[in-house]
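Read through the structure below, which is laid out as structure tokens, and then see the notes.
All protein chains but one are shown at their positions in the complex.
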Amino acid sequence: MCGIVGIVDAGGVSYPLYYALYALQHRGQESAGITTFDGKALHKHKAQGLVAEVFDVDSLSGLLGNAGIGHVRYPTTGEKIPENIQPFNFTFQKKKISIAHNGNLTNTQDLRREFEERGQIFCTSTDTEVIGNIIVDELRHSSSMQDAVLACMKRLEGSYSVVVLIDDKIYAFRDPLGIRPLCLGKTPEGYIVCSESVAVDALNGEFIRDVKPGEMITISKEGIKCVQIAQASCCGFCIFEYIYFARADSVIDGQLVYDVRRRIGKSLHLEAPVDADIISPVPDSGTAHATGYSESSGIPFREGLIKNRYIGRTFIMPNQKARENAVRIKLNPVKKHLRDKSVVLVDDSIVRGTTSRRIIDLVEDNGAKEVHIRVGSPPIKAPCYLGVDMPTREELIAHNHSCDEVCKKIGATSLHHISIEALIRATGHAPEDLCTGCLTGVYPLKIGNEKACTRHIDFISGTYQSDLKTFGKEETIK
Amino acid sequence: MCGIVGIVDAGGVSYPLYYALYALQHRGQESAGITTFDGKALHKHKAQGLVAEVFDVDSLSGLLGNAGIGHVRYPTTGEKIPENIQPFNFTFQKKKISIAHNGNLTNTQDLRREFEERGQIFCTSTDTEVIGNIIVDELRHSSSMQDAVLACMKRLEGSYSVVVLIDDKIYAFRDPLGIRPLCLGKTPEGYIVCSESVAVDALNGEFIRDVKPGEMITISKEGIKCVQIAQASCCGFCIFEYIYFARADSVIDGQLVYDVRRRIGKSLHLEAPVDADIISPVPDSGTAHATGYSESSGIPFREGLIKNRYIGRTFIMPNQKARENAVRIKLNPVKKHLRDKSVVLVDDSIVRGTTSRRIIDLVEDNGAKEVHIRVGSPPIKAPCYLGVDMPTREELIAHNHSCDEVCKKIGATSLHHISIEALIRATGHAPEDLCTGCLTGVYPLKIGNEKACTRHIDFISGTYQSDLKTFGKEETIK
Amino acid sequence: MCGIVGIVDAGGVSYPLYYALYALQHRGQESAGITTFDGKALHKHKAQGLVAEVFDVDSLSGLLGNAGIGHVRYPTTGEKIPENIQPFNFTFQKKKISIAHNGNLTNTQDLRREFEERGQIFCTSTDTEVIGNIIVDELRHSSSMQDAVLACMKRLEGSYSVVVLIDDKIYAFRDPLGIRPLCLGKTPEGYIVCSESVAVDALNGEFIRDVKPGEMITISKEGIKCVQIAQASCCGFCIFEYIYFARADSVIDGQLVYDVRRRIGKSLHLEAPVDADIISPVPDSGTAHATGYSESSGIPFREGLIKNRYIGRTFIMPNQKARENAVRIKLNPVKKHLRDKSVVLVDDSIVRGTTSRRIIDLVEDNGAKEVHIRVGSPPIKAPCYLGVDMPTREELIAHNHSCDEVCKKIGATSLHHISIEALIRATGHAPEDLCTGCLTGVYPLKIGNEKACTRHIDFISGTYQSDLKTFGKEETIK
Partner (left out) sequence: MCGIVGIVDAGGVSYPLYYALYALQHRGQESAGITTFDGKALHKHKAQGLVAEVFDVDSLSGLLGNAGIGHVRYPTTGEKIPENIQPFNFTFQKKKISIAHNGNLTNTQDLRREFEERGQIFCTSTDTEVIGNIIVDELRHSSSMQDAVLACMKRLEGSYSVVVLIDDKIYAFRDPLGIRPLCLGKTPEGYIVCSESVAVDALNGEFIRDVKPGEMITISKEGIKCVQIAQASCCGFCIFEYIYFARADSVIDGQLVYDVRRRIGKSLHLEAPVDADIISPVPDSGTAHATGYSESSGIPFREGLIKNRYIGRTFIMPNQKARENAVRIKLNPVKKHLRDKSVVLVDDSIVRGTTSRRIIDLVEDNGAKEVHIRVGSPPIKAPCYLGVDMPTREELIAHNHSCDEVCKKIGATSLHHISIEALIRATGHAPEDLCTGCLTGVYPLKIGNEKACTRHIDFISGTYQSDLKTFGKEETIK
């Protein structure tokens, strides 16, 4: 999972890109980078670390120009080496090109082999360089980026939301199944395309709409142009963005993530009510879910565990004992809320089960007489090949354990996962428009030997629907 | 405001002190330091920055020994120079001494002058060096630390919770009015004294009780000894610790801070109900207050503003426009919760009013039709001389504006501050045991020309109440 | 100008590469990098800065394996961006490849265009990536690195000493004119190829011989193999390596650089004797030259200017006045050696003339009555296209000024440059085997519109002279 952003704005883009990446930081903390174009040359700055660590006044002042893209990285494919930090910058016949990608391709190895057979060398181990090669391969024959993006959509398999900077224009496109999010906004003197709407908010911009699956957006100083390049019979939006990954204050496909999570909490109560004393979230991710459970049940919302805001990435744990203690420094049990209480802990998901067990131990050590776990996702039974960093099937506690077995292993009084039907209902999407691969083992496209419910995809030919807007006119794009 | 800790533990103290300071980080982010004693020499490490930045594996591995103290600093008096970073370490006749202090003395200048007249030089501009001089001055004549602490209590005016490391023993004492918090806990193989109970929790220790105002605690490898050195007619505990400063999960004088804040929220509803659509905290500090208001009123708790967890201290704001925008990157309005809604925003306090105005603007820009502000403290009308870093009287918006005027200035639909009576009731303390100087302008001791309701203080003479506990016996100290 | 090194050694290569780069640090201070291969994967570490800054115990411990290459960079072509730091690493059909290059190509643009027409993208702006593409292009059709290097020698124009790491083998080759140095040595359990013999010395290795112009060396765990790929009618070794660039303790083509410089000093005396009081070098580069002048003349060698060893790259010069003063902090005049003396200052070369003028001012300000400048190179009249970073023709003081004019401009009592004949004699080379482009304006290959005295080059076809040595046998390669 990564975060991407592209901005064209007559007032300069260095600080807008920086603030947008700040807003997307939750999507990736390993590295950050920005590339801008000032009419002549690309300006680039990228490094490992958080946005706040990678950029300073000096580096931002060098990022000149009115068009640029940015990236925060959460490692999926590719080693942790400097070359792999995005955006990926290269040149092709005088053109300065920079690409940033969120998602995960499932046919990377085939595509690389194909290019290598023609003599192509690869400087990174990222999917992004493969996408760069397909684009350039097409641009050699045709000068049309539309053709290049069409070629991408025909050849790339997997999930991809992409922003491309070529000279002073930005091209953005989203895979035909729309697996990863991408949205469009208006900035004071230009436009922004970004992973989540919170980045539009951070610039005090105006949210326009999501980029449609299979759509290509062109942003230039003349305005924006939108073309539907491919159309799938139905989509495959990642249900985990709603459960855990996206920020609660993002709006995705018309749904405020916070509200989806609150509805999940309500359904959890309706499916598995408990006569408890308090409803407590597992911080931070379970707060919205817990509010929903509390409202539906009338049982008071109380924080039973409080997170230390200052634990940073450099927290030192010299040995195993320290690692076990770490949960106590990160999460402080509020004894008075727990002692002799029957507690409902609401969490977003259970992956390996180890953290859940430690938290339950902590809550019980502090006097809770019952600890009921309510989980905002069904059991995770299968890996994700489309961009979420998940353990292998064998490491997933739900892969070979029933719910009762898991309940026993983590030491809970009771355990309930939301049903997949209620979860889908909470998202407001049709079931066939979501990817629920990790929950059902059925993916929206063919991946190795996994089960798939593949979608039919149509590609444009000849006639394009387009709408051109200029910066001057304040019209909204529908 | 600062945080202090002292630990004697047979299993070593470097990591326990480090974790304890982590838990107290909210009390001071300017600098951090630890001093330990290993039977021969003091080991010291301190620097400007957060705990996570100041210490690493190397520096912790050098902090040898079974006794030590630590400090996190929030600047009150003294310039921001390396010499001022605490603990303050010095030697006196072969003795290695280290002191850390939380509070603010009101007679520092008089005491310094007195010592300077005798030829004493001062290496820092901190109160702590003055305290060190008084202790040493007494130790010259008497080898009793009890006499030295008695001398401190007789000569020091203001607030002071202090830990002193002399060779392998720790001495802790709290001013007779108990203005700043200090508490006692049991660690696996020793004892801890610290500003708030969360530091005890962080070590998986057992909370014992608060150190009493005017009490002196001695911790050695033999156990702990408690002596009441001074006794005031009544106390002066800082009411702002409950409102804002302490962590919500700390227990102070028997009160869970979270619950005090929730009760404040309830009283706010009872005193000033609104027929609103949602109750939202101003993050982070208003969450507990808002829960209380929501429960009392039955109006749903919804986060109308979400805080970006990744904004660090290095966030760059190149110009005024950026500074104004900063609030949008730090706090993201959740449009869907705000549009066409009547919103109650619950905040802990209003100081200058500038932040409140920006937040109300932000909420209104995002479509809220009414913004009612409910504040968990009465208007702040006077400065704090006892350790909270507050602006001068003139900068306090409530100093020369009525509540109605403030409401208009910050642009709220309505504004209500909790009454002082309800606030005091929520703390569970008798009014005469609290310092409410910043709210009433009446302080619990004489400070310059300010109004005061001074307390009578008795000092010990001859007979001491003492109780000696050994590590082996698991008895609790009453 | 850069420094390169490749080592295969059964005892591991991380520290040997690190020490070798230390010894070559004078050839480039902008960045440093190492790539190693451990039988499975490439391990890489590179960054901007000095060798001592780029590597630490952690990064070296990650550089596993028994084969590796390293590079120190002195910028010639390519922007100062992270992507340009060498070695340049890439993959091609399962092969892990890393390349480091010293030199400068003169047909880069043509070669890049050729590849781009076939759809190739470029991730860096270095010559090295072009070399990588030629090698891979050939390896596709033939699995023979000999063919690949032959293709390089046929297609590359300019100067290039190259080391290539492919899996566990190192291939090294030097352009047919041998413009940049490259030599071969024996390490305890393997072999080293490097820019200068000092790197062999640093590992306590045994110097074997220079790599011949047009030769290709293969180093594997079986030993080394040498093949003459191309043979030029005569060479074009850079005369500036002798004058200034190489370390004095390096042996190049059988000549100790120190001795060449001492002979230059002697010739300077014979060509332009002065009846002076002292002979002083301009530190550091003129010491060997000055010793030669002193011995030939019998006039005592005395340091008239002493260099401050602690001036680092971070020396701060806030304004123009400071920059003028800087020469005084860097070079301290020894008044007693200068006052009322007639001084001969021996320098290696004069480029723009500004430093010379400042130094002469400094020496005169300190009382010297005569300042005779003797220069170890003829006037520099033309630019270098082959790897030395020199100013444009217009900035060279000798481009449009006679020796008398330069003498007047820099304020010297007298000025003499060594004659080109004496200089060539001092190097011990035949004139036709040297590149003297910057002194004569005639280059050993065609470069744009510059005058050239091109060489005829024969390439191998079919029969190769080769000799295979194993690590076990202690035979020396002839």
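The first chain written gets the first letter, and so on, giving A, B and C; residue counts start at 1 in each chain.
The rule we apply is simple: a residue touches a chain if its C-beta (ideal position, glycine included) is under 8 Å from a C-beta of that chain, and two chains touch if they have at least 3 such contacts.
Everything numeric here is computed off the predicted structure, so don't read it as measured data.
K.L.:
Among the chains in view, which touch the chain not shown?
P.N.:
Within the full complex, the chain left out of view touches B, C.
K.L.:
In the full complex, which of B:G11, B:G39, B:P82 or B:G428 touches the chain missing from this view?
P.N.:
Of the listed residues, the one touching the omitted chain is B:P82.
K.L.:
Would you indicate which residue among B:N133, B:Q146, B:S280 or B:N332 is in contact with the undisplayed chain?
P.N.:
Among B:N133, B:Q146, B:S280 or B:N332, only B:N133 touches the chain that is not shown.
K.L.:
Among C:Q25, C:Q48, C:N107 or C:T355, which residue is in contact with the omitted chain in the full complex?
P.N.:
C:Q25
K.L.:
Among C:A47, C:L60 or C:C234, which one is in touch with the chain left out?
P.N.:
C:L60
K.L.:
List the residues of subunit C that touch the chain left out of this view.
P.N.:
15, 18-19, 22-23, 25-26, 50-53, 55-57, 60, 198, 201-204, 247-249, 251, 256, 258-259, 284, 287-288, 291, 295, 300-303, 306, 308-312, 314-316, 318, 322, 325, 328-329, 332-337
K.L.:
Mind pulling the subunit B residues that touch the left-out chain?
P.N.:
Subunit B touches the chain not shown through residues 44, 46-47, 81-83, 88-93, 97, 113, 116-125, 129, 132-133, 136-137, 140.
By our rule, only the chains that are shown with their structure count from here on.
K.L.:
Viewed as a graph of touching chains, is the assembly arranged as a line, ring, star, complete set, or other?
P.N.:
Here the contact pattern is a line, an open path with two ends.
K.L.:
Among the chains, which one keeps its Cα centre farthest from the Cα centre of subunit C?
P.N.:
B
K.L.:
Which chain lies at the heart of the structure, taking centres as C-alpha averages?
P.N.:
A
K.L.:
Can you work out the whole-Å distance between the CA centroids of subunit A and subunit C?
P.N.:
Result: the chain centres lie 49 Å from each other.
K.L.:
List the centre-to-centre spacing of subunit A and subunit B in whole Å, with centres computed as mean CA coordinates.
P.N.:
So the centre of subunit A lies 39 Å away from the centre of subunit B.
K.L.:
Distance from the CA centroid of subunit B to that of subunit C, rounded to the nearest Å?
P.N.:
62
K.L.:
Where in subunit A do residues touch two or more other chains at once?
P.N.:
Nothing qualifies.
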